[in-house]
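Below is a structure I'd like to ask you about.
Missing here is one protein chain; the remaining ones are kept as they sit in the complex.
Take a look at chain A:
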Amino acid sequence: MARIVIVGNGMVSYKLCEKLVEKNSSASITVIGEEPRPAYDRVHLSAYFEDENADKLTMAPKDWYNGNGINLITSEKVSQINREEQYVTTHTNAKYEYDYLVLATGSSAFVPPIKGVEKKGVFVYRTIEDLEMMMAYGKKASSAAVLGGGLLGLEAAKAAIDMNLKTSVVEFAPRLMPRQIDEEGGLLLKNKMEDLGIDILLGKATSNIEGEEEMTGMAFSDGTSLDVDMLIISAGIRPRDELGKEAGLEVAERGGFVVNSLMQTSDEKIFAVGECASYENMIYGLVAPGYDMAEVVAEQIANDNKEYTFTGCDMSTKLKLIGVDVASFGDPFCDNIPHYPISINDKKNGIYKRINVDLEGKKLLGGILIGDADDYNMLHQMFINEMALPPHPQDLIIKSSGEEGGAGMGVDALPDTAQVCSCENVSKGDICCSIKDDGVTDINGIKAATKAGTGCGGCLPMVNNILEDTLASMGTVVRKEICEHFPYTRQEMFDLIKVNEIKSYTELLEKYGSGGGCETCKPLVGSLLASIWNDLILKESTIQDTNDRFLANIQKGGSYSVVPRIPGGEITPDKLIVIGEVAKEFDLYTKITGGQRIDLFGARLNDLPLIWERLVDAGFESGHAYGKSLRTVKSCVGSTWCRFGLHDSVGFAIEVENRYKGLRSPHKLKGGVSGCIRECAEARGKDFGIIATEKGWNLYVGGNGGANPKHAVLLAGDIDKETVIKYLDRYLMFYIKTAEPLQRTAPWQEKLEGGIDYLKQVICEDSLGIGEQLENDMKILIAHYTCEWKAAINDPEMRKRFTHFSNDDSHDPTQKFKRERGQRFPVAW
């Protein structure tokens, strides 16, 4: 059993332990750290100011180390390495033998050699202990200066502000964050910091820290000075490499143990990871590269794998500095690379964005975002994956009005290999897998399964987009709860009702809901109950919208309109006469509808059963014009009469309309059948359109008129009638099961990831293996069809409901009509 000794107990050290445990390494592990507590999250150190709760920052408690058989030794400093005999000794003279030694000693704050730096009131910003000392001292101070205007310096400035101190930031360079952002960006950031009450002093070299025992101010080389009670030094980091010098390990010029791509130091038994390692003369002061290094070492120790190597790391970063978004990626400056910069500088809203595009306009080289870094994830991915740019790269940073999210491209454009979470090195493919294969459906599930988003959290918006996108591509509707009474999506409600054989709204509310329901969930459940059981909707009529409650369409003045079914628009003269007679008797306004039927307006509630008695007697059935259900299947005259017609479109339309009549769906459904390509039935403007071809029929799906007209798209071509019916059964049932409330087929189809190609797979190739089930579900619905009006007029209890007053037989006396063009009109409201 190999003995591993890890020196240092920071974030990277912890990550190495975690990876070794995950990889089931049999090694015996000893971690020796000089700090008194187990590893904690230094990235979010300033959060300690908010609640002084060190536990929240802890990566893992001592129990975790014990539970995994790791020997954690805290408050113990390794003072010597004996390379010959392979052991280390600590300051208490304890001795630990190793087969492999991992140096994860991290870095300390760089303290520049300024006169007076030893005075009281001068601090570094590095550990929880540093913070505790600062806070204690800050209680008697009224002002603080931060030396260093880099990333960490501005974090420290936030800490000082949180301590209610008048705060100044002193930077040697002529701008803030000189390594990450350019001049214009720096200027904007300076303005933002000043708005927050932080003084920014640029181009200042500190020559002396003044005061006696306690500091009282700073003097600068230009002769100016600053009166200040305390100083927080955040001028960079210095690798903790002192152990190596004595032991004769090679140390880089600017500090740090020199390592190769396997993280081996000049002694192959000794690795170095994190901020104490110098790879190709570079110290990586971010956590993500450190984690990557830990993976390289863990692979060697646990799996003897020397193929996985460290090859440097992208230093892109995004963070919120005192509430201001700051991000940079790739090469933010491109000082020596030919490029076109594209930038916007919106001083009014405090937003600066710059992207660097190569001369051919094909690739992103880097960029800077300040004030609004929403596009960071997408831009960063485009950079890393060398994705092709859109024709107008400026669209990437300029949001056109009314459009959400700039970057013009969706997460679906990302390759599976794209690294989404750089802290934990999780790719888009890993996330998609956890959703598709492991059935994860929410962010927390993804965090648990892949660790994505558990580091800095910056990738979470993108992870969420991938989640929604992937769920949608699977035909799953992204969680949209119905209303306050039911914490479920429409699809979940569908399953609840079906699996538990729920037959009424009241039962569902009792078992799965809360409160007294509302005008949103009641009709929705009514529709679902009808879609699943095709039971009479009149049984629980008060959950229905007024149209479904009274089986007619409410119009101005409280009267209703009546639409008898005329399948395919074909009607006998005798039936036409009956409609005419009924209209005359009840003084109804008549109009031909767009769906080839006749609408009778102005019927009073009390008259509805009388009108329908006459219509049902003549062989009419309900036209369901009032319901979210199949309306009409429009047809052209077809081959029977038309010299161009290829097949009998009217006959087919009648067959299809009769098949699906009464079918309740998330929204209304319309169909059309045309006898040839001239398309006189306008079938492609319907939810489903069937058009005759020489060889059979083309089936189109997902069209509609209305505010956003859409042509239906081809689902299958040149198929016979039986196949048309089979595919339609599957298509409609799939829609009914998975659409959102009041979503018509066109938007539903558009939101299905993979669109029509995916639909073709599900419907025609049965890729989900649900074809037969969908057909059977449809069969059950068809078998349960009854004409609602026939049932209503034959049931005295149901008939009783069709009165305006429960204590009087009269019509609503406030209804007012007038006559125009020979018919009765309602008076305008």
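Everything that follows uses one rule, which is that a residue touches a chain if its C-beta (ideal position, glycine included) is under 8 Å from a C-beta of that chain, and two chains touch if they have at least 3 such contacts; residues count from 1.
Heads up, the rule we're going with is that contacts and distances are computed from a predicted model.
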From the list "ABC-type sugar transport system, ATPase component", "NAD-dependent epimerase/dehydratase family protein", "Nitrite reductase small subunit NirD" or "Endospore germination permease", give the UniProt name belonging to the chain omitted from this structure.
-> "Nitrite reductase small subunit NirD"
Which of these, A:G223, A:G706 or A:P813, touches the one chain of the complex that we don't see?
-> A:P813
Candidate in contact with the missing chain, chosen from A:G330, A:P393, A:G517 or A:G671 = A:G517
Which chain A residues touch the hidden chain?
-> 484-485, 506, 509, 515-519, 521-523, 541-546, 549-550, 554, 556-558, 801, 803-808, 810, 812-815, 829
